[in-house]
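Removed from the display is one protein chain of the complex; every other protein chain stays in position.
Chain naming follows the written order as A and B, and within any one chain the residues start at number 1.
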Amino acid sequence: MPDATILAAALVNGATQGAIYALIALGLTLIYGVLHIINFAHGAALMAALYAVLLLFTGLGVDPYVALPIVTAGMFALGYALQRMVIGPASHGRDENILLVTLGVAILLENLALVAFKSDTRTIDTPYAFATVDVGGVLIAVPKLAALGGALAMTAALFWLIERTDLGRAIRAVAKERQGARLCGIDVEHVFALCYGIGLACVGAAACFLLPSYYVNPTVGGGFVLIAFTVVVLGGMGSFVGALVGGFVVGLAESLGGLAGITLGWGENMGQLGIFLVFIAVLLFRPQGLFGARG
Amino acid sequence: MGSRAPATGLGRDLAVVAAIATAILLLPLGTQSGAALHAVILTLLATVLGQGWNILGGFGGQFSFGNALFFGVGAYAAAVLQMRLGINAWIALPLAAAAGAAVGALVGALAFRYGLKGSYFALVTLAFAEVFRILANMLPFTGGGVGLMLPLDTRAAAMQFASRVGYLYLIGAFAVAGFLLHVWLRHSRFGAWLVAIRDNEAAAAALGVDAFRVKLAAIVLCGALTATSGLFYVQYLHYIDPNIAFGPAFSVEALLGPIVGGMGTVFGPLVGAIVLHALSESTRNLVADVPGVSLALYGAVLIVMVRYMPGGIMGLLRRR
Partner (left out) sequence: MVRRPRSSRRSFLKQSAALAAAGSPLGFPGLALAQPAPVKIAVIHPVTGPLAYSGQLCRLGARIAIDEINAAGGIKALGGAKLEPIYADAPSPQAGTAEVEKANEAGAAAVVGAYASAICLATTQAAAKHSLPHLVDVGVADQIVERGLTNVFRFGPGYRKTTSDAVKYLHTLNTLAGNRAKSVLIVHEESLFGTGTANLLSQELPKLGFEVKEVIKHANPTRDFANIVLRIKTVNPDIVIPANYYNEYALLVRTMRQQGVKPMAIFSVLGGAASSFKFVAEFPDIANGIIDVNHWYNPSSKAAAALRRKVEGMKDQYFTYEVFLNYESVYLLADALERAKSARRDAIIAALASSTWNGHFMPYGPTQFVNGQNAGAEPLTMQVRDKDIKVVLPSHLAQAAPVFPWKG
């Protein structure tokens, strides 16, 4: 049996890693909840945002956390344009077309990155990269603590945006009944593009919190897409609080499963097996997720 | 033949299948080029993968994002049966197909019993492929992450061929079987039920179609056919590991072909596979020297194709 400190450390790791997953999943759940599309370009968008953070840091010396507003704004613009000019027109309202076009966007972005940045794995060396906070014998990395705070703040901001603003009301109207919203004079295409933009802006924020403790290369997004889907399903498609809680659940399942796997000698990937089994169980028995309302 | 099934066109469809089969048979007379034969073999492999997906996704409207599950099960079944149990490859073929069918039945029974549709069904297939990938990494009889390497034994009796022509005929036979399955779907009562469920499940159920059983049968057929493509991969390239078998590459390849070619059509998977291979080859030849440019171009063309050919290539042909 692992002792209490190890268990506590695993819980903290799970929570901080879960915060990163939640950040990435927030954008995905918004896009899914409103546009009802499965965004296969999400991983590629994360990759693009990570490169933006990298370039700002190495080129202009902008700290990743300072870069947050710049990167989120840039990703919002990219997302708005993508939905308005590429995904929307090409989808023709058909699932299979959305699938293909988001896949096409992912292939395009990944390979443009390969051309532009080559295939090197790049990292940034910030002064706080190895700073830790000691909480009762558990060393918590400062960048991960920042991500935890970021995830909470982002969730609150999105929640406020959707629940308390006019834009949020329009988004909710479109999500619920797009024909009705159109009849009420809402520019549905504009709202779609806004949502996609906000979704990618979340990815931009995630990138700012991720890069100090991770790396970027053209295929980095692939490792997060499936996890993000899992989080979204777990939390309920379209639910921000769900994404946050789902992120923590997945992070903790991965961490504790990994710990169990290591302790039992089955390998760290036990944790990932745990995630997907939970994922399948949720899909089967509670497809609306933990926080989602069906429909 | 049910009254609702379109009786027309059966002869024409069979004639086209016969023509394709003849073309495959005669191809070696036209070219002995290893590169050309290999390109045709990969195209036919993509066709079989696409056919498997098309049964469930095209005819049945149930989009799978994880068809690598069936591909991988077929591949591992073939490799494990031959290498661990010493079973002949030709006997392993029906067993691999049966394994694919069984996994299809398992996933289908769970997913359809609980009424999963649309993106929920898509995600559950994806998750199953991941679970199998991780299991293949962990279990000892799969060789774990080291994978399985089928020893070279170039005898037709071991389903290995010194010449690419042997492999061409093998995958050609699987593809023709897939076409015949498609023709049957197009002209049978079962196929009509499947299409009815795709178009409106509630209405189909009201007419007395047992949606659960029909969808289950479709995923079983999809699993069996896709598994044969996995078996072929092992016989042809002799090495399989969890990432090749259950990774996203073959899941994507399975759905790209039929969607680009035309979902729910008999020849869409073939047309899609040909177009995508031609596209990838031509972009490769256009800009070979800078890594990434050709694939970026491929992605861009994919987007443009969806923009201007929303119904796939067969849809475009039909509109004219």
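Annotations
The rule we apply is simple: contacts are C-beta pairs under 8 Å (C-beta built on N, C-alpha and C of every residue); 3 or more make two chains touch, one makes a residue touch a chain.
Bear in mind the structure is a predicted one, so any value in this text is a computation, not a measurement.
Counting contacts over the entire complex, the absent chain touches A, B. Which of B:Trp90, B:Phe141 or B:Tyr239 touches the hidden chain is settled by the complete complex: it is B:Tyr239.
The chain not shown here is touched by just one of A:Thr72, A:Thr155, A:Thr230 or A:Asn269, and that residue is A:Asn269.
The omitted chain makes contact with just one of the residues A:Phe57, A:Phe192 or A:Phe224: A:Phe224.
Only one residue in the set A:Thr29, A:Gln83, A:Asn97 or A:Asn111 touches the chain that does not appear here, and it is A:Asn111.
Within the full complex, the residue among B:Leu49, B:Val124, B:Leu295 or B:Met309 touching the omitted chain is B:Leu295. Taking the whole complex into account, subunit B touches the unshown chain at residues 33-35, 37-39, 42, 134, 137, 144-147, 149, 151-152, 162, 164, 233, 237-239, 241-244, 249, 284, 288-289, 291-292, 294-295. For subunit A, the residues touching the absent chain in the complete assembly are 2-3, 6, 9-10, 13, 17, 20, 111, 114, 118-121, 123, 125, 129-130, 132, 139, 141, 213-215, 217-220, 222-224, 227, 254-255, 258-259, 262-263, 265, 267-269, 271-272.
The rule is short, and it goes like this: only the chains that are shown with their structure count from here on.
In this assembly, the C-alpha centroid of subunit A lies 31 Å from the C-alpha centroid of subunit B. Subunit A makes touch with subunit B in their complex at residues 32, 36, 38, 86, 89-92, 94-97, 99-101, 103-115, 119, 218, 222, 226, 229-230, 233, 237, 266-267, 269-270, 272-273, 276-277, 279-280, 283-285, 287. Those residues of subunit B lying in contact with subunit A across their complex are 57, 63, 110-111, 114, 116, 118-120, 122-124, 126-128, 130-131, 134-135, 137-138, 248, 252, 255-256, 259-260, 263, 290-293, 295-296, 298-300, 302-303, 305-307, 310.
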